[in-house]
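Omission of a single protein chain aside, the complex is shown with its protein chains in their original locations.
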Amino acid sequence: MQVSVIGSGAEHEAAAEEIGRLLAERGCVVVTGGLDEVMAAALRGAKAAGGTTLAIVPGELRSEANPWADHVVATGIGHARNLAVVATGDAVIAVGGSWGTLSEIGLAMRLGRPVVILEGGLAVDGVQRAGTPAEAVDAALARLR
Amino acid sequence: MQVSVIGSGAEHEAAAEEIGRLLAERGCVVVTGGLDEVMAAALRGAKAAGGTTLAIVPGELRSEANPWADHVVATGIGHARNLAVVATGDAVIAVGGSWGTLSEIGLAMRLGRPVVILEGGLAVDGVQRAGTPAEAVDAALARLR
Amino acid sequence: MQVSVIGSGAEHEAAAEEIGRLLAERGCVVVTGGLDEVMAAALRGAKAAGGTTLAIVPGELRSEANPWADHVVATGIGHARNLAVVATGDAVIAVGGSWGTLSEIGLAMRLGRPVVILEGGLAVDGVQRAGTPAEAVDAALARLR
Partner (left out) sequence: MQVSVIGSGAEHEAAAEEIGRLLAERGCVVVTGGLDEVMAAALRGAKAAGGTTLAIVPGELRSEANPWADHVVATGIGHARNLAVVATGDAVIAVGGSWGTLSEIGLAMRLGRPVVILEGGLAVDGVQRAGTPAEAVDAALARLR
């Protein structure tokens, strides 16, 4: 199973790290856009739990990714890589976030991916919400069974 | 000036057509994703007013575009063409819409484009709204001065 | 009809300009990647003949395009916009060029577009060649009938 964690905001890093850790403990590969804040924290949490991580970065160079990425895909397509980030997850969990995250939620829902927003993140009608990192992971994985 | 009109929903076609017409009357090139409903109606309205229209379609074939497109760009990149649709507009007006439109609003805001949502469309915190097609066009163009 | 002119190299600008002019005289919209050298010269030639021009640029800003573009599509996807450049042409003419041009020839052939290389340009087995700008335009348009 591959689960994408999307979002931004330094104040959401602790939650993202816990989500990364919980996903890795469940045996999921954790996927993010590979840059900083939430994207880094989720991968860091996954690595702390011995998991595998995948970063899908906007630029043409692998070196753009944060140090917790086991494997890096350099797409070279800028913000259009948001599509690849969500398409690559069997499910998507959003933590905090701003406009880029909103675009990813829209694309994920368009593709029919299960999406769960952690409370404290974006307000998007019609998308499932969860109150804690553990509930977000449970909710995302429940929809993959 | 190039203005992108995004959205979907057959019930929003009349509004999209009026927006297309008004934009053309103001001398704007009207840009859409080139498919049906709102994307077709906006171009149809622009053509009815003697305007110029540009369609940016997801597939590899120009023939995918609706018949009101003067010029068609076949991107071949699927939903990732949403980025090109909003990047190509100096401003963006959203009419109705669903998840794809939400992704376009997110990408447009991420790029710093002025975005106006016509009332009756998506609820997105932090994005300007307008009550009528005329007000939407006025609001979008005011932000380009 | 939309015809894409691809290539690079300042020494090929005169040929590209003539190709742009001839395409415009035949009523074709001339499409390029919108930057300098061959991409600029082909659009300049088309405008000199009263034609219509379309630029598909790699970045997120329309202002990246050369001044001879009537309409500009900002794709935001970097070198991946090469796919859009060739998909948007009903036929493709290559003038000079380097690695980016080679990628466009490959993508155009993959999509089944007619491709003609002007002598003096890249050596690619299996792609039609023409000795002069006029012959290149004739050869490209002949394959669209």
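Each chain carries a letter (A, B and C) given by its place in the written order, and its residues are counted from 1.
The rule is short, and it goes like this: contacts are C-beta pairs under 8 Å (C-beta built on N, C-alpha and C of every residue); 3 or more make two chains touch, one makes a residue touch a chain.
No experiment lies behind these values; they were computed from the predicted model shown.
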Check your understanding: Which displayed chains does the hidden chain touch?
Key -> A, B, C
Point to revise | Selected from B:13, B:37, B:60 or B:90 as touching the chain missing from the view | key: B:60
Review point. Which of C:105, C:118 or C:141 sits in contact with the chain that's absent?
Key: C:105
**Study point:** Residue ranges of chain B at the interface with the undisplayed chain
**Key:** 60, 76-80
Check your understanding: In terms of residues, what is the contact footprint of the unshown chain on chain C?
Key -> 77-80, 82-83, 98-107, 109-111, 123-125
Revision key, fill the gap. Touch rule applied to chain A and the missing chain gives residues 2, 29, 52, 54, 56, 60-62, 71-77, 80, 83-84, 87-88, 90, 111
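Please note the rule applied: only the chains that are shown with their structure count from here on.
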Review point. In graph terms, nodes being chains and edges touches, is this line, ring, star, complete or other?
Key: complete
Exercise for review: Rotation angle, chain B onto chain C: superpose the C-alpha atoms of these two copies and give the value as a multiple of 5 degrees.
Suggested key: 180
**Study point:** Inter-centroid spacing, chain C versus chain A (mean Cα positions, whole Å)
**Key:** 39
Review point. Which whole number of Å gives the spacing of the CA centres of chain A and chain B?
Key: 29
**Study point:** Residues of chain A engaged with two or more neighbouring chains
**Key:** 77-80
